[in-house]
Every structure is written in structure tokens, then in C-alpha cells.
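As you look at this complex, bear in mind that one protein chain is not there, while each of the others sits in place.
Up next, chain A:
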Amino acid sequence: MRKRALLLGIHAEPPRWLQIVYMSIVPVIAIAGYYWISSNYLADNPHGKLLPSFMMMLRRFLVLTSFSGIDFELNWVWGFIPVPDITLIGSLFWGDTAISLFLRLLTGLTIASAVGLILGLNIAMFRTLQFLVLPWVTVLSFVPVVAVMPILLIVLGIGEEAKIVLIILGLVFIITLSMYEKTREIAQELLVNARTLGATDLGLTYRVVLPMVIPDLLQTMRLNMGIAWYCLLMGEAIAAQQGLGYRIFLFRRVGPDMAGILPYVICITLFAFAIYYLLGCIERRLFPWKTDGEKQ
């Protein structure tokens, strides 16, 4: 009998330790490569700012994250969304994170998901809405958000509203269309069955179908997280006083402060991945009936 391949081949099944070794090859090469380029660069230009060493980045990052005291005020957007006034917090990084992540990103994401879910569900269930709304949602989903940004800034000013609306506009049509598709995928037999069990129009939509598409909503959010971040950073880059995106562009103007930019980029990536991972966990934990372990 032939020995099972460890390294190559379609049927290769490397043991766990080898899998970990394989996984770490790319980052090790990347880090080592950067270290080599950066140290060569710094040897030639001892005061160069373009390729900071890891130690320089760490030192800069510690400065950015250190607290000098926590104090903040609450302001309200549209009367119901609390806005912590972060300038009073000592740490630039955590202030930026709080305002970008919890205020702008999560608010935008929540509103876009809620609207997209309800809209997509109803479009799929009620035929009138398919003619009334669906074509225009499809057309609007093709409008590049960046092109609309100047209009938003003119209409809504440079406050929080414009940036939240930007995220909502970037996501809501995609989520609507996705929820429409997912609702349409539910077997007709199941809907007819619910009818024979006495479901009314609204009962069918909100008691039968809605709970069945919630996991799909989480999945759509997860997969379109990139767009949300894109809209967030774009909005912050153009007009903001705080935020992760704002800070990166500020560092570029005053320096360029690469030792500050790189940790920010790494952290943004980590946050994005953490949210992606968390949504995946929630999906598996809350909806055990959905996971594809065994087929029905």
C-alpha cells in the first residue's frame, strides 16, 4: 500500500502539528521579510519614518493606548443614540475605537440590518412590493456609496449622522436583496403547509418565515462586514474629529507617522476579524438547527 502523503496531493492529511506549521509559514516569512527590509532601511536612515521597526511601533502604540484618566460626556444623535464625547478620555486609541466601533459601525450595522431584514422579507412575501420596491432597491444597490458622500455631507453636515447614514446606505440594499433571496429560497411546500395549519398573511411572514431567515441575516452581516468598515473609514477620512479612520489620515498628514499608522491598520483588521468570528459563534450557538452537520 502506498503511504499517505503528508505534504502534497489531493488526499494529503497532515497531522495537527504539521497543520499549524503550514499555517505559520506565511506570517513568519512576512514578519521576517519586513524585519529585514526595515532594519536595512533604518541602518541607512537612522531618523527615517517610512519603515519603522517593531519596537518603534510598539512604543508608539503604548503611548497611544495609555490612559491619563477616563471622563466623558454623553451627547445624543437623533435624540436616541448616545454619543460619548471621547476627547476627554486620555487614550487616543481607545477613544477612537469606542467612537468608530461602538457608535458608528454598530449603529449603522444594526439599523441597516433591521431595515434590510424587514424590507427584504416583506418584498419576498408580498407580490405587490415586488413591483413597487424591488426594481428600485436593485438599482439603488448599484449606486457607489462614495459618490453619494458629498451629498450626505451637504445635507447632513459633518456630524455623526452623515457617517452613520453612509454605513447604512452601503449595507441596506445588499442586505435587503440578500434577505429577499433567502426568503424566496424557503420551500413553497413549507409555506403551503403553514397555510393549512391556519397561518394568516402576517402570521406566515412574521411567525413562520422571519425566525427561519434570522441566521441568514447574521451570515449576510458577517460576509458584508468589509463594506461596513470601508464606508466607516471613508466617512471618517473625509470629515471627522475622532475615529480610527480619521486618526490614520491624520498620522499621514503630520509626519508621515508610519509607526502610528501600522498598529492602527493591524488593530482594525483584528477588530474586523473579531466581529466576523463573533457573529459566526452567535450563529452556531443560537441556531443549532441551521448548522450543516447532518443533512436533513
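A few notes on this one:
Simple rule for what comes next: a contact is a pair of C-beta atoms (placed from the backbone, for glycine too) under 8 Å apart; a residue touches a chain by one contact, two chains touch by 3 or more; residues count from 1.
Following the convention adopted for this analysis, contacts and distances are computed from a predicted model.
Protein name for the hidden chain, per its UniProt entry and selected from "Gas vesicle protein", "ABC transporter related protein", "Putative cytochrome B561" or "Sulfate transport system permease protein CysW": "ABC transporter related protein".
Interface note for the absent chain: among A:V192, A:L223, A:I266 or A:I282, the touching residue is A:V192.
Within the complete assembly, A:V208 is the residue of A:M57, A:A162, A:V208 or A:I261 that touches the hidden chain. Of the residues in chain A, those that touch the hidden partner chain are 187-190, 192-200, 203, 207-208, 211-212, 287-290, 294-296.
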